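I have placed the structure first, in the form of structure tokens, so that the comments after it can refer back to it.
Note that one protein chain is taken out, while the other chains of the complex remain in position.
Think of it as A, B and C in the order they're written, each chain with its own count starting at 1.
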Amino acid sequence: MQVDKPHSNCGVFGIFNSQAAAVNTYYGLHALQHRGQEAAGIVTIDNNGDGKNHVNHHKGLGLVSEVFSDSKVFENLKGNSAIGHNRYSTTGSAGSVKNIQPFFVQYRMGNLAVSHNGNLTNSRIIREKLVNEGAIFQTSSDTEVILHLIARSRLENQIEQIADALKQVSGAYSLTILTDSKLIGARDPNGIRPLCIGKLNGSYIITSETCALDILSAEYIRDVEPGELVVIDEEVIQTGKIKSFRITEDYSIKKHCIFEYIYFSRPDSKIFGSNVDKMRRKLGKVLATHHPVQDDKGEKVIVMSVPDSSNTAAIGYENQLSKMGIPSKLEIGLIRSHYIGRTFITPGQANREVGVRIKFNTVKGVLENRTVVLIDDSIVRGTTSKQLVKLIREANPKEIHFRISSPPIHHPCHYGMDFPSKSELIANKFEDIEKIRKYLEVDSLAYLTHEQMLEAMVDHAPDSFCTACFSGDYPIPIDAYFQKEQYEL
Amino acid sequence: MQVDKPHSNCGVFGIFNSQAAAVNTYYGLHALQHRGQEAAGIVTIDNNGDGKNHVNHHKGLGLVSEVFSDSKVFENLKGNSAIGHNRYSTTGSAGSVKNIQPFFVQYRMGNLAVSHNGNLTNSRIIREKLVNEGAIFQTSSDTEVILHLIARSRLENQIEQIADALKQVSGAYSLTILTDSKLIGARDPNGIRPLCIGKLNGSYIITSETCALDILSAEYIRDVEPGELVVIDEEVIQTGKIKSFRITEDYSIKKHCIFEYIYFSRPDSKIFGSNVDKMRRKLGKVLATHHPVQDDKGEKVIVMSVPDSSNTAAIGYENQLSKMGIPSKLEIGLIRSHYIGRTFITPGQANREVGVRIKFNTVKGVLENRTVVLIDDSIVRGTTSKQLVKLIREANPKEIHFRISSPPIHHPCHYGMDFPSKSELIANKFEDIEKIRKYLEVDSLAYLTHEQMLEAMVDHAPDSFCTACFSGDYPIPIDAYFQKEQYEL
Amino acid sequence: MQVDKPHSNCGVFGIFNSQAAAVNTYYGLHALQHRGQEAAGIVTIDNNGDGKNHVNHHKGLGLVSEVFSDSKVFENLKGNSAIGHNRYSTTGSAGSVKNIQPFFVQYRMGNLAVSHNGNLTNSRIIREKLVNEGAIFQTSSDTEVILHLIARSRLENQIEQIADALKQVSGAYSLTILTDSKLIGARDPNGIRPLCIGKLNGSYIITSETCALDILSAEYIRDVEPGELVVIDEEVIQTGKIKSFRITEDYSIKKHCIFEYIYFSRPDSKIFGSNVDKMRRKLGKVLATHHPVQDDKGEKVIVMSVPDSSNTAAIGYENQLSKMGIPSKLEIGLIRSHYIGRTFITPGQANREVGVRIKFNTVKGVLENRTVVLIDDSIVRGTTSKQLVKLIREANPKEIHFRISSPPIHHPCHYGMDFPSKSELIANKFEDIEKIRKYLEVDSLAYLTHEQMLEAMVDHAPDSFCTACFSGDYPIPIDAYFQKEQYEL
Partner (left out) sequence: MQVDKPHSNCGVFGIFNSQAAAVNTYYGLHALQHRGQEAAGIVTIDNNGDGKNHVNHHKGLGLVSEVFSDSKVFENLKGNSAIGHNRYSTTGSAGSVKNIQPFFVQYRMGNLAVSHNGNLTNSRIIREKLVNEGAIFQTSSDTEVILHLIARSRLENQIEQIADALKQVSGAYSLTILTDSKLIGARDPNGIRPLCIGKLNGSYIITSETCALDILSAEYIRDVEPGELVVIDEEVIQTGKIKSFRITEDYSIKKHCIFEYIYFSRPDSKIFGSNVDKMRRKLGKVLATHHPVQDDKGEKVIVMSVPDSSNTAAIGYENQLSKMGIPSKLEIGLIRSHYIGRTFITPGQANREVGVRIKFNTVKGVLENRTVVLIDDSIVRGTTSKQLVKLIREANPKEIHFRISSPPIHHPCHYGMDFPSKSELIANKFEDIEKIRKYLEVDSLAYLTHEQMLEAMVDHAPDSFCTACFSGDYPIPIDAYFQKEQYEL
């Protein structure tokens, strides 16, 4: 059973000057597993004393724990610096292994490895130009364009080459780059995806979310700023001063992906300057303020989440109801099975009723004859939601009220999220929310409005977010080929 | 990272008269995955029209989803009746596959397959006797004894043979047995482990917990009674009347494993006549009544669980605190990673700090400067608890109070749970609870007493439980060889 | 591409008192790989100093090199004694692993493991009797009957128990049996399959063919005699005197499987008292004597074999032609690919011409315009022969004369060879040899007659062979159920 959520493309991790660079990267990728579950890879660079740098790597399809299930793998992943990558999906089964990051190549300055979270919006145009100049491409990935631009830069300094390359691309990117002597982090000028810096004893880490620092007991230093290129090298280790460069001098307004707060990032992470947990809870509170539910007999309303991604919003919702004086109670109304790995199959058509029950079951006694508020963070296709409502209905609640801690999703993301096609989105299938309510067969349905969502974003300017999937307002222009490329290659 | 909990040995499932017997068994086993995660197997019996019954099987090490990851497997698992088994562990890597259930053999009445949850306490004595009579044993499992006793019975009726065999064994058993024409369920006279009957259209199901019925949208009929042997055959399908026999005429007092309510069974199941969720919540409430926590400044106490097994008890605890007028709030203070499968490795000793962080991380903002009550259902060795407390301490709570919704565990289980050795149990390592508190470095620690635990068991007579792991009071005598057998074979 | 030859069921190996018992067994099984290529297994018995004997095993489908491709396997196969088994085929994919030998069980005298080459002819009758007495069977194999008979013997001495069991069975068996303190070899009273004894430093070996001694540089001592049971134990190690018992006092006439000389055994082995190479060469010589080929222009006749099994017979044939003054020349006219493992697939029907070419190609220059004699040891279905002839014809020989160093095969084997059904045998499909010749499209075809075949068996009495597959003259009676059992179970 596929989860009915948008999918992020990746988690990135890099570490410099660590005696256990590969193992620490492995743990970091494990902490970032929620950002991509289809493939994982680690690349290390090792100077084994022979005066030459050796690149080692291991990649594969599956969870981090599956790809790195043999400890012998780590014997080959020698070196004091490493980068890693989790990936949501690889396009096409046959070519898939080729598309697993980190990518690594040899160019005139030596070795170069890259992990990328995000999506470039002008990669097709650049690719055509490069190809015409005689470049050869191994993959269909936009990330490969960055490698070519770096290799072709006529500048002599490696950092300047990288900045030169990044100046030419637009879109979303949080990158960790490994060279023979440096770990580099770079983030697009709008800071669409998160990227932060940490420190672990003598090592420096650059990674997507702080939860990847926590697993290593590493210290959070600061975020990589939008448009910033940070460099960690021997000198940084000595001086303790992280080197910082601007990719572009233009000041760009921040456009953080608001979906990172709504669903993607882990609640225990701090991104864009705030704890995810706090923002998600706030979304729940604002949802309760504007869309409360009361029992007509004055009995306690049962607030329950679709576990686990909506747990925090549900807490916020129930807390706010209480504060508003509405009798309510947080309950675990759905039990979720966590034993469904990549390999779970649903053989035959023997039992069409199974569906959502593979993942969820209701706690019957808790729901019987109660007014239930079901909290979810978002609805994409709505298929799972419909099945869930049917399942909950069997536990005989009095009423089911469905509350969504974000607005309806109407538009594709061009900056790294993977949505179904526009026509499959439930919000585009039905004329209005009432029609969706009828389809889902709930007693009431409410989403946050765009304004209510931004209201929840305390400590952040309302215009500092990309909300394109809700609003269609794309902060970065998309090249003509883009959509074609995204779906066809 | 091993979970620091006792391990149940098995989940059993059987279905009769289903066109998708194997597939339904697969889903049932998936729903019972929490009862055993090391191995799984399905056996079907098929009359393919040639007048002969064919036994088909598929078994393997791993989760149900791993063992049955290839849908082609189901093409071989033909037949309208099936039984399945989940197993916690198999002793010894080399011999392991041999020990995966269901066991199946040919004997004078035809085919016979058995799935067993529980542990026989006189199997060694019977085995010796059988061996002296010329029986040969394939495995070290106590379950094989049952097969031999059935095959050697001189009675002519198959049901009588089975009853004859079961009369001779003592201990805990919830069995599903498949023969060429019948599905049989049997439960020991004390009803130590759960076993229930369900119906799905024209099919009958016998299985450990009702959650395995729910996944199939099957209807719960009733429990198999302690000491009862139920038979499903063609006639039952026709008449709709389940055939019931007594294994022994002696009336035995019920001795349900109380740990099924505390930790093993799924909260969405109904066992021993009550919803597990309800009993577990009640344990939390009684825990709050006798061992409340208050903030000295009158601020809301943060109640948090060790997810996911203690979630329900934590809700009960917080509800009771509120009822008692103590300001409190339920929070998700720990995020648990569910991406740790069987294959997760912790390479090298590079980062000793990783430990519990592979599985848990704190939500920092929620805990800072707060009085925290951490709820867990039980402590076995205490190693994970100690690491967890240390992790939570880093989020800077004011105080950490640790509350356990069961008494200290002092004794091994001889009826199907797998504990570490007596000397490894934390309750046996320290003289008193205060010493355990110091070791765990919490501000206060409280367990339920034996009486308080039974107080929570509403709707149940206090003497209807086996509480041997807490009290050392074993309701069924153990044969002299037993302990030896349990650990050595 | 299946080889068109009868298949032997097994190779057996056992070793006692070796510090590398499992590894030596592995090499022994590798040397016996030609006797069975579908599955392999090793069982060791280890007294690891705790006063108890531990049975270790490893089994799997495939070649010895595939089943034992991980050297870690040997770390588990501890113990100073071991037996092993190669198997030709396992019936049914699902149940297959269960049928891989050696079988091992626990019975009243302790551990017991058995490897069996051959086929019992009264196993069904015995099995029925045992089942009626309450025995349970795990497999459909006739070998399991032997285990039960041993376990049920009321005699007190283990050797007597085994002899008691073997007295009750009839048919073909060459067995290696391992107990807690002994390695035992046993051979049926007719000595149908080979079995020999060797010595390697302080260790004793019992195995199917001497090539398994040669690979270890072990010394050949003698054959296990028909009807003999030899015992190797600590005392034998001390005294150097192999203990020998008679299974039955009746003197039975030897009935060696003549096909072991014709095709099965390796030419570098010595079985039944003679070098296989010598007998096979003699078959070729007798073939030339009675069925010579001459070129009509007096040019040298090209003698070529179907590699590799007919190489020796071809040498004999050419040598005899020369001796008879017929101009001739041995040539390698066919190149055989040895890269076809178990996994070779022939996808699609794209190229129907491929067929035999996957395995063979002609050396064109050698055959052009020459009179060619193609030597093969036997023809079963004839399908491969027909394709081969067509292939050779493309190399433009003047004539192709086909010579077979055994008589036509008309009957099934009940003593351990696996043939296609009677109606598939080419000799039963056509009325006479001339009709077969036409079908195969060769210029002439000749088999050895039954008398000519026996004429080649120098040093052996003509009546000392089982020739049932040629003659239909079965030396051991077959029970009524047998044929049914053989094909259906």
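Methods note: a contact is a pair of C-beta atoms (placed from the backbone, for glycine too) under 8 Å apart; a residue touches a chain by one contact, two chains touch by 3 or more.
Here the structure is a predicted model, which means the values were calculated and not measured.
Trainee: Any idea which chains on screen the missing one touches?
Mentor: Taking every chain of the complex into account, the missing one touches A, C.
Trainee: Which residue, C:319, C:428 or C:444, contacts the hidden chain when the whole complex is considered?
Mentor: Counting the whole complex, the residue in contact with the absent chain is C:319.
Trainee: Tell me which residue among C:46, C:144 or C:214 touches the hidden chain in the full complex.
Mentor: Missing-chain contact among the listed residues: C:214.
Trainee: I'm checking contacts with the chain that's been left out. Which of A:9, A:56 or A:405 qualifies?
Mentor: A:56
Trainee: Looking at C:198, C:267, C:292 or C:408, which makes contact with the chain not pictured?
Mentor: Selected residue, touching the omitted chain: C:267.
Trainee: If the hidden chain were put back, which residues of chain C would touch it?
Mentor: Touch set of chain C with respect to the missing chain: 19-20, 23-24, 26-27, 30-31, 33-34, 37, 63-66, 68-71, 74, 211, 214-217, 266-268, 270, 275, 277-278, 308, 311-312, 315, 319, 329-332, 335, 337-341, 343-345, 347-348, 350-351, 353-354, 357-358, 361-366.
Trainee: For chain A, which residues lie in contact with the unshown chain of the complex?
Mentor: On the side of chain A, residues 55-58, 76, 93-95, 97, 105-108, 112, 131-132, 134-138, 147-148, 151-153 touch the unshown chain.
Simple rule for what comes next: only the chains that are shown with their structure count from here on.
Trainee: Quick check of your reading of the touch definition: is the inter-chain graph here a line, ring, star, complete or other?
Mentor: If you draw each chain as a dot and join those that touch, you get an open line.
Trainee: Can you tell me which chain is nearest the middle of the complex, judged by mean CA position?
Mentor: If one averages C-alpha positions chain by chain, the most central is B.
Trainee: Relative to chain C, which chain's C-alpha centre is the most remote?
Mentor: So the farthest one, by centre of C-alpha atoms, is A.
Trainee: Can you give the whole-Å distance between the Cα centres of chain B and chain C?
Mentor: Chain centroid spacing, chain B to chain C, equals 50 Å.
Trainee: Let me have the rounded angstrom distance from the C-alpha centre of chain A over to the C-alpha centre of chain B, please.
Mentor: Spacing between the chain centres: roughly 36 Å.
Trainee: For chain C, what residues touch not just one other chain but two or more?
Mentor: none
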